[in-house]
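The complex appears here without one of its protein chains, the remainder shown in place.
Our next item is chain A:
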Amino acid sequence: MPEILDQARTQVLENGVGLDEAGVLAVLNLPDEDVPAALQLAHEVRMRWCGPEVEVEGIVSLKTGGCPEDCHFCSQSGLFTSPVRSVWLDIPALVEAAKQTAATGATEFCIVAAVRGPDARLMKQMREGVAAIRAEVDIQVAASLGMLSQEQVDELVEMGVHRYNHNLETCRSYFPNVVTTHSWEERWETLRMVRESGMEVCCGGILGLGETVEQRAEFAAQLADLDPHEVPLNFLNPRPGTPLADRPVVEGKDALRAIAAFRLAMPRTILRYAGGRELTLGDLGTRDGLLGGINAVIVGNYLTTLGRPATADLALLEDLKMPVKALSATL
């Protein structure tokens, strides 16, 4: 057993204290033959500190494309020659999407908009949309609308949005290589306001943007510092027309190392499989991740790309004897 895993067994599994940056880096640098042991330990940590339940979520794009920001991985930026066109989802279609998401057994429905931050039109859509969903569908509503003002934070709380997603995307030192139209610190400021408002903080990122292994460890440590309720972990799905269109996808083994390492850095967070897992890990990888520290999934499609059918993930959870977290457990 590698020394770092021995240390993690005592520190993380027994005492619930996450690994620091150096510890995460040691896990990310484990040789292939030690990856199964790292995943096994990460799974034990998840079972001990989070339990066997898996949180299931659906996400939907309320406003797609035409974003003024330049996040280099994103097909929804209006600054690149991406084939994604700008489009708004109307309220009846939003409510229908929430119903279909709830029908899969999901307890979370996250409404996402491709914007720098919300304008009056988007906030109005949110007010109407969230009210309609809460009146008709039994599901928790989360939102991801970019950078917020304090007034907007307060308004979302009033609407009943219980969790807010705002990804830091990558570590602080690499962020300027990925985004130039706003700063990591601006994102952090929104996260601070969300935390203070009482909404749950959901903050993760994307691996495979060109960051080094050291920067991946830096990112895990910065997330642990933030201590979010949920961390969605994406793997780059290189999108046509974006500056990262030609980047290779993350190797399956590296993705699994990262899952174990992020879990060992954050024993109690909801660690969610998000975009890119189908491409990076395929069907088998989904199972390996759920047995290696992951305890939440986005089911069905993503914002502009498609996922595995929800039924495939739900069948896998049943196979793994991992119960879907019930709505009553989240209220």
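Assume contacts are C-beta pairs under 8 Å (C-beta built on N, C-alpha and C of every residue); 3 or more make two chains touch, one makes a residue touch a chain; residues count from 1.
Operating definition for what follows: contacts and distances are computed from a predicted model.
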{"item": "Listed names \"Biotin synthase auxiliary protein\", \"Amino acid ABC transporter membrane protein 2 (PAAT family)\", \"Sarcosine oxidase subunit alpha\" or \"Ferrous iron transport protein B\", matching UniProt entry of the absent chain", "value": "\"Biotin synthase auxiliary protein\""}
{"item": "Residue in contact with the excluded chain [from A:V178, A:L191, A:L256 or A:L279]", "value": "A:L279"}
{"item": "From A:A8, A:V45, A:A97 or A:L314, residue that would touch the chain that is not displayed", "value": "A:A97"}
{"item": "Residue, one of A:G16, A:P83 or A:G160, that touches the chain absent here", "value": "A:P83"}
{"item": "Listed residues A:V60, A:L244 or A:V324, member touching the removed chain", "value": "A:V60"}
{"item": "Hidden partner chain, residues of chain A it touches", "value": "58-61, 64, 83-85, 87, 89, 93, 96-97, 100-101, 104, 237, 240, 278-279, 299-307, 310"}
